[in-house]
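Removed from the display is one protein chain of the complex; every other protein chain stays in position.
Chain nomenclature is as follows: A and B, assigned in order of appearance, with residue numbering initiated at 1 for each chain independently.
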């Protein structure tokens, strides 16, 4: 299970993002998380429910059915289940038996993200929900734009590797959001309880020729401050602040604004992954053109990350190959791997 | 092998439908039955032959060749085989050797259906052919319309489950051939030597808004009589008679006619299935418009059954999930599973 040891591909007793809240407002959502097909819907009280998507009667997907009074009706033989997993109607019976029920998974909504707990139900612990402060999603000075989601034919750890080694911006994203100085920047990382805080300062870098730089109106040399947070097992917050680096020019130290990108990297199966993303910013709130610029630039970079990760996944499907080598820039990525590995190990003690 | 126990997916020493007769009149037919690729063609006497489709010389599909004097010519190197499996010509030899032969499978034609026996040749027993009387295919008062065939990415038992629990008509087929009363009807089942006869009476049901009801000219409440026959391992005969249920209206008890649907459910591989279907009726024989109505309505329902079965098959490909639960309507389906399981067990004693 490169790049992890052992046969268990992911921690199970953790909260994972299963959807953006808005998705469940619009439709019944079918989604596979940690090899488990679930159906998400809002019950009569407006709470999101997560049931196993396999109807316990004949395994037809409940998500192909419909809602009735906040319960979900199976579209095959008409069994009806409440958000708690209890069966509330069986067409051929006067009333359901107690034993006719299905599996419900714990759900929490935070900052427009829907978290589910697929592991042992009795281990579900709200205190393990990540601290989403670095997202600024609930900060009135900031605006959240829900980006969307992507689906990858690649294992989730390749994306943790990707995000924790931002030197790839100078190469993989050289034609989109990258700049040449990033691969040579000084990096400092601090451990968090279940994660990592990495600080990167790219001094006197250039954004000349970069679509992102042009969109932000950057002129001349800039300092690019790039804090990033890994909130294991599935969230990252990244994103730059650009500051004018002209020592004696116009507005030295002037900030062009800050944006933060939220990445939720969620295993679907051992070799496929959901990627939910969004962006918050502290400037030009409500400006649709700026929203469009950020969306377009982030989507361009994301497409490059997806293509790279899927290419690597195809390589991993082949046996053999040279021994893995590491370099100075891999410190944060190596820590990230160890955090995930520790979570897996803790479940097997 | 849900929903069956054990590792053998299907009975082998049985007759299975491999084609409609008309298909073999029109072309050389290649078809995989019980994991075995066969080629079907008519020999010089007009009998249908079934050979293994893998030429014993270099495993090129014989079905890609052509017929010559009722024998089949391999399109790769020109070996020629008779319907008995004997090699009758080898281009590079003066004459074939006795040992140069291939495998032929027993074949019987009945009521426009081609049955083959893929299991142990010495066990082939004509007495095991199903009694096709419920089809009425050879009854001059009835007309047979060959419907066609479909191919499913789903195990065959899901379709036996499907047909033996007709409460799904009220849900899965709610917008096509179903009606709400079916899921609540009284059901009675009788064992047959290798099968099951189930009777279902849906009283005072409505066909309002149903395309099928409109096509048959049904007005007001109807009783829907729904006998069905499972002729294991592969045939079902189903289909309704609609009778006016107006107690004191026009023509109480008036029959709108009877039609019977023939379903042959034949395993291709453990997770794929052939579905051959046809329809017989005792009214409006030769009426092309009525033939069109029946074909259209049955095809619509079949498309829904296929979509459902394939959705379930994808669910079965994932491990885990809630325990299977059953309900009052599952009596016939449970008997059907036991019939198939008994046939498998009998081969392994």
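FYI, a residue touches a chain if its C-beta (ideal position, glycine included) is under 8 Å from a C-beta of that chain, and two chains touch if they have at least 3 such contacts.
If you're wondering where the values come from, they're calculated on a predicted model, not measured in any experiment.
Peer 1: Which listed residue, A:47, A:121, A:151 or A:184, touches the chain dropped from view?
Peer 2: Of the listed residues, the one touching the omitted chain is A:184.
Peer 1: Pick from A:30, A:67, A:86 or A:312: which residue touches the chain that isn't shown?
Peer 2: Residue touching the absent chain, from the options given: A:312.
Peer 1: If the missing chain were put back, which residues of subunit A would it touch?
Peer 2: Missing-chain contacts on subunit A: residues 161, 165, 167-168, 170-172, 183-184, 308, 311-312, 315-316, 318-329.
Peer 1: Using the document's contact rule, name the residues of subunit B that touch the chain not shown here.
Peer 2: 32, 35-37, 52-54, 56-61, 64, 73-79, 87, 90-93, 99-103
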